[in-house]
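A single protein chain has been omitted from the complex, and every remaining protein chain is retained in its original position.
Naming follows writing order (A and B), and every chain is counted from residue 1.
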Amino acid sequence: MRRWLPWIVLAVLVVGAIAYASWPRGGEESLSAHTLRIASELRCVDCESLSVADSATQSARATRADIRSRISHGESDSEIRQVYVDRYGETVLLKPSSEGLGALVWALPIAALVLGAGGIVIALRRWGRQPRLAASPEDEALVAQERARQ
Amino acid sequence: MRATLGILGIALGVGASAVGVFLLALGLARKNLELIRSGRRCIFIVLAAAVIAVGAMEWALLTHDFSLRYVADNNARGTPVLFTITGLWAALEGSILLWVLILAGYLTWMAIRFRSRLEDPMVGWALLVALSVACFFFVFMAVAANPFHVVTGQVPLDGRGPNPLLQNHPLMAFHPPMLYLGYVGFTVPFAFAMAALITGRFGEGWLADTRRTTLVAWGFLSVGIILGAWWSYEVLGWGGYWGWDPVENASLLPWLTGTAFIHSVIVQERRGMLRVWNLSLVLATFCLTILGTFLTRSGVVNSVHAFTQSSIGPWLLTFLGVVTATCLALIAWRADKLHAPGRIDSPVSREAAFLANNLLFTGLAFVVLLGTVFPLVAQALRGNQLSVGEPYFARMTTPIGIGLLFLMAVAPALPWRAASGEVLRRRLLVPAYAGVVAMLLTLVFLSRTLATVLAFGLATFAIVAIARETALAVRSRRTADRGGWIKSFTATVRGNPRRYGGFVVHIGVICIAVALASSGSFGSKREVRLRRNESTVVGGYKVTFVGTHKATTAQKTSVSADLKLSKDGRDLGTYAPAVSSFPNSQEAIGTPSVRTGLIEDVYLTIISAPNARGRVTVGIAVNSMTLWVWIGGGLMAIGTIVAIGPSVRRKIRVRPGARDPSGPPDESIPEESPTVEEVGV
Partner (left out) sequence: MKHPFRWVALAVGVGVCVLAIVLAVTVSTDPHSEQNVSRLVGKRAPAFSVVGLDGKAVTSRSLAGKTVVVNFWNSWCIPCRQEHDALVAWYADHHDDPSIVLLGIVREDTQRAVRDYVNQQGVTWPVAFDPGGKASLDFGTRGQPETYAIGPDGVVAASKYGPVTPNVLDQMVAYAQGTA
């Protein structure tokens, strides 16, 4: 038990810090932060692969102003997003929705990682059951030969 | 004249590479060394051909020979000399020329490096494969992407000049060549991996033969990517340096699989395991460089970098298909021989950590690949358009990145085979506590964003672990040699350059990770409209609009706004973001002006040019720790150079009593115990 104590303390500290960091924060999100959050998920339509939040084109600025006024008129995030999807199609969302075909782009990497990790775990367990390989006299001779050559 | 010379060069390249491939194939089939020798000689002709073609193009560019369509499109009389030279890679056809030149260079290096081993079929096949790749690119250039087309009709008096974005910053001279040196360099390990599969000798020989080249290519690719990020930060003006643009992703993909390879290769060298895996990673890296070229140069994806649409898509796609099919067929054919003996004894060991590392790197590559091609897949399957952008990549890659940081902290301290609890405690407890302290300090003083807290904590953990490992090694060397600290340090590094070079690269990556994490949670950004002599304060910096000035050159006309910057009453100088218009583009191009600092950058842009009433709208962003991305890139380059350096091994002098008796026993097992990795390198 005493050997493990420093690790347990460490784990407690880490878990505590993570919990504190991810604890929901109190306080209203400011209007500009809210605008920026939605804007960063919308594609700027007349520049390639930049978000409305990052772009300085007139249309991006107009979009930011529009989002801002919609937020202050009390529209919800999904309503605002829907306005833009209606206007430009799903291509305006930089983060594909997790429904329909878009779900694949989220699920596939997670599935691949889980499968890969599973494969490694299974391989490790199988190796664990195998006996260790012992070096045969031929192997030893080869090693000796190689050593002598150096 | 220049067009003729260039076309001659390309034709010579096609001929020499085809003849070379033929001679090598015949020589390998008949086991005739003379034929192989002649095939090897063709490589030098290929190099000469590439030099002639590139020379002709540069000559045409420098003499503004607008009878060539490429020159007329990418050069103008007013283009400065630097951007006239870089015109070679300002558009598709020219950049394929650069590609071919670099490939010929690597080929020549192979031909010289392995000149004494031509009777080895492995070398013969490797030359054959690499020469075939060169042959494809020469034919491709001759047929589909010929840079030496002559304009029809009258020769224009002046050219259009390069794309304004490509003639705006000197980094343009370095970023593409570095990137291509990296991309193309992976052809060498690819050729040897193919040769290993063909000859059936997939032991560790091909790894030893290509270890340095792989590292060199990887180093160039890393530097190329970082320079690209820097260029985009200095030129594009949106304040960031990585936008998950398809072209950026395309350069990242081979980097990710290449990075996975240079880690997992160590497991094969040490333990003889993961043979298929390593082969697959090398083959995949090469395929991904071709896929990246296809994606970005054929116009299938929208991108800031995409050159105009052209007919090259089918060519590259066919080449990619043939290469991939050949690789897979070879692996399937050799399947019965590929199984390697060996086992991993414990999940807490260096080799298991390498497995986890590979899982995460390939997972990351999969995320990036999927996100890049998914819009195409969605469109092909359902005909609807959707985008995958920064928010997706950020969400998916952050956890993987955090996992990799964790491994980077832990793995270098893990012993091979199995780690006892005692070893873990001694090697990792102090660095881990340092990491936790950093986490808590970040939480209390800096940020409550989870990713940032974890990144700062793990970065500290990793740095302390590296420092501890190095310090202990230097100390034991010092006691053994009875030398000074500096001498012992250099001796330690030179004793195992690969390990310590790797550490330097790791420190570079940590710098970048910290910079990425802090750019996500600190900093501020505003757009302000200013009258003359009006000021505003953003993020503690006071910005005063002093005036405007206009500058006209043959290249461009720029209007800049002079902004005086000060902080806490201290004058920080005047910065002048500009808007320039180029003769060949109606749209004005903004050029940001950046005050670089160790902790914060102030990033100034003009959003709308000074109007008649003298008002200007400027973007003012305070970016956190951006400088550390470039520093990290530099460290990665230095680390790579250290790692490819020769290993100066300590002469083992057994002097009883010389070893530090207080030194921990596991530390005295040198990391550099003789293994395969030193044989034949």
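In the analysis below, a contact is a pair of C-beta atoms (placed from the backbone, for glycine too) under 8 Å apart; a residue touches a chain by one contact, two chains touch by 3 or more.
Quantities reported herein were computed from a predicted structural model and do not represent experimental measurements.
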* Please identify which of the visible chains the hidden chain touches across the whole complex. => A, B
* From the list B:A29, B:V81, B:A380 or B:L598, which touches the chain that is not on show? -> B:A380
* To do: Out of A:D46, A:E79 or A:E140, point to the residue that touches the absent chain in the complete complex.
  => A:D46
* **Residue of A:L31, A:A62, A:A107 or A:I122 in touch with the missing chain, whole complex considered** => A:A62
* **Hidden partner chain, touching residue among B:L317, B:V528 or B:V546** => B:L317
* Please identify, in ascending order, the residues of chain A that touch the omitted chain? -> 45-46, 57-59, 61-63, 65-66, 86-89, 91
* To do: Please give every residue of chain B in contact with the chain that is not shown.
  => 276, 294, 298-300, 302, 313-314, 317, 320-321, 324-325, 328-329, 331-332, 335-336, 338-339, 373, 376-377, 379-381, 383-385, 586-588, 608-609, 611-612
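Throughout what follows, only the chains that are shown with their structure count from here on.
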* Asked: Roughly how far is chain A from chain B, going centre to centre by Cα mean, in whole Å?
  -> 22
* Asked: Residues of chain B touching chain A in their complex?
  -> 237-240, 243-246, 302-304, 341-345, 347, 352, 355-356, 359, 362-363, 366-367, 370-371, 374-375, 378, 381-382, 384-392, 395-396, 400, 421, 425, 429, 432-433, 436, 439-440, 443, 448-450, 453-454, 457, 527, 590, 605, 607, 619, 674, 679
* Structure fact -> So, in the complex, the side of chain A touching chain B is made of residues 3, 6-7, 10, 13-14, 17-18, 20-22, 25, 40-41, 43, 47-51, 54-56, 61, 89-96, 101-102, 104-106, 108-109, 112-113, 116-117, 120, 123-124, 127-128, 130, 132-133, 146-147, 150
